[in-house]
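Heads up: the structure comes next, in structure tokens.
The complex is shown incomplete by one protein chain, all other protein chains being positioned as in the whole.
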Amino acid sequence: MTPRWTKKDFLGLEELTQEELQLLIAQAKAFQEVSLRPIKKVPALRGRTVVLCFLEPSTRTRASFELAAKRLSADILQIQPSSSSLVKGETILDTARNIEAMQVDILVIRHSTSGIPALVARSIQSSVINAGDGSHEHPTQGLVDLFTIQEKKGRIAGLNVLIVGDILHSRVARSDFWGLSKLGAQVTLCGPPTLVPAQMEALGAKISYRLEESLPQADVVIALRLQMERQQEKFIPSLREYSRLYGIDLEKLEKAKPDLLIMHPGPVNRGVELSPEVADGPRSVILEQVTNGIAARMAVLYLVAGGRAADRSPVAPEPSPKPVEVDS
Amino acid sequence: MTPRWTKKDFLGLEELTQEELQLLIAQAKAFQEVSLRPIKKVPALRGRTVVLCFLEPSTRTRASFELAAKRLSADILQIQPSSSSLVKGETILDTARNIEAMQVDILVIRHSTSGIPALVARSIQSSVINAGDGSHEHPTQGLVDLFTIQEKKGRIAGLNVLIVGDILHSRVARSDFWGLSKLGAQVTLCGPPTLVPAQMEALGAKISYRLEESLPQADVVIALRLQMERQQEKFIPSLREYSRLYGIDLEKLEKAKPDLLIMHPGPVNRGVELSPEVADGPRSVILEQVTNGIAARMAVLYLVAGGRAADRSPVAPEPSPKPVEVDS
Partner (left out) sequence: MTPRWTKKDFLGLEELTQEELQLLIAQAKAFQEVSLRPIKKVPALRGRTVVLCFLEPSTRTRASFELAAKRLSADILQIQPSSSSLVKGETILDTARNIEAMQVDILVIRHSTSGIPALVARSIQSSVINAGDGSHEHPTQGLVDLFTIQEKKGRIAGLNVLIVGDILHSRVARSDFWGLSKLGAQVTLCGPPTLVPAQMEALGAKISYRLEESLPQADVVIALRLQMERQQEKFIPSLREYSRLYGIDLEKLEKAKPDLLIMHPGPVNRGVELSPEVADGPRSVILEQVTNGIAARMAVLYLVAGGRAADRSPVAPEPSPKPVEVDS
């Protein structure tokens, strides 16, 4: 039996079932080859309107959503924070209702405050996709990571996945934790005591404060980007100290499993979370995560727009070009 | 007999005939259902180039034009003020001639100085659409308002339409006044004496300084957005005072007609022009104005591009998706 997507919105991995997560991964897999075609486009969302409302700076996630929507043939409207009517004193809900009134199909929101996408989703009928909200969730990045692990390891259940860094403030860590746990992986959270919330243990995570102890058991390690401003906020003593304890370099990898998968949501602070040799090394799949990001976001856009199963039919053929000879 | 659009440009409602206004409203009506389709797109402007040149900040009008152009399948080029060659010392006419040299079909201009779109229109062969110039006109917003009143009331002739607020500086008020007057409505302009130009009376408007006197006769009220900087400029005594005298709340509505239509070009300063209960209440059609904005702007783009009557044929069908079964 083919599972179906029934939710209006895509707000977080915490609220999804195992079956929904598997459907998303299967749909991402189905879209993966679209970006490998010469004509990287399917007509699935032709004539649908996708609004990209990034109210926090973003290049990568925004670009990934934009290409995903374009490869689905959707029309895109970008709302920039600087030009936003928000500066004219509108509330976010007013903005959302006004965007909805333009009969848009999907609103992709990034916001620095946790819960804003869910708040908007409850107020409008258009579908809402959370592109990262505060320290709550970054569920499309979570899906990218699930999809990448499934691709490289062939399974998720039973794997030991180690997430290293600033767990406390990381929406990526939270989405990864929910997705991986639901699909049967054992997640270990590792970082300085100030940056690892101990209450995550009650949810099923293992906690580690020493990377050299937890790294050897890991099948997958996800290094989180360190926000440099955390140093000013006294969460970490110094960059050098942080990197010595929690940065992954060739020396620390000596005791790791030979087929350890090294992941990072990017952009990498080279020499902090990962040494350059590790970031560019044979076990790193960081650029594959970027590639998979397009297919994962195509899957999310497609399913919330009401798509069923995996539509990958090519766009209508155009008349074949009649080459005109050019004499030199 | 089918009326035809013969003007190269769309610069203001003042210069249009009754027949042209009716053609625009009929064309907007014809495009209205396009945005209700699953595939919100017609091929009418496929391969045409529309330049959005907003030299004054704008989110809503720009977004509305962008979606209108995309739903007509046009190609869009955005010119931002920050990146504009204007900062390299080009005059606006040089910029326009250079844009025209790229063989664009339509140039949509917003500018803080009255008359700039008309000046540009005289200098280039491409069509020019005024998206708001200084305190002169905002003719597409005027068309949105005409279209919305026609939709909700079934007619415009013979209606009493009350425009409330800063008439003096409002390009929306001026476009609304011209359009409504030409189509046979009686327009009353209401606001503080400092903000209502008395010479409008000579053009056929009624003038009122007391909202409680003019509101009960109105079939339609259009509340204008108060530019907060007017307070610093001493045009209004205080926000509280302004709101007490000219803001519309449930109490003032008690003496209004039961089928009064409440309009606002947005974004609303809640509690200033309209109380929240009124802005979100059953007589408010503010969000319908936003929805109608797409159809109205599609009509303008289509007619100046040389369209005849109401082309609403759907885009060419793509091959139907062949669903691929996904097993969970």
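Lettered A and B in written order, each chain numbered from 1.
Just so we're on the same page, a contact is a pair of C-beta atoms (placed from the backbone, for glycine too) under 8 Å apart; a residue touches a chain by one contact, two chains touch by 3 or more.
Bear in mind that the values here come from a model prediction, so they are computed numbers and not experimental data.
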Which of B:P3, B:G184 or B:P237 touches the missing chain? It is B:P3
Could you tell which one of B:R46, B:R122 or B:R210 touches the chain left off the display? B:R46
Thinking of the whole complex, not just what is shown, which of B:A26, B:L119 or B:L287 touches the missing chain? B:A26
Among listed residues A:Q22, A:S64 or A:S243, the absent chain is touched only by A:S64
Touching residues on chain A - with respect to the absent chain: 35-41, 57-60, 62-64, 66-67, 70-71, 266-269, 287-288, 290-291, 293-294, 315-316, 318-328
What is the set of chain B residues that contact the non-displayed chain in the whole complex? 1-3, 19, 22-23, 26-27, 30, 43-44, 46-49, 75, 77, 79, 83-85, 88-90, 94, 97-99, 101-104, 308-316
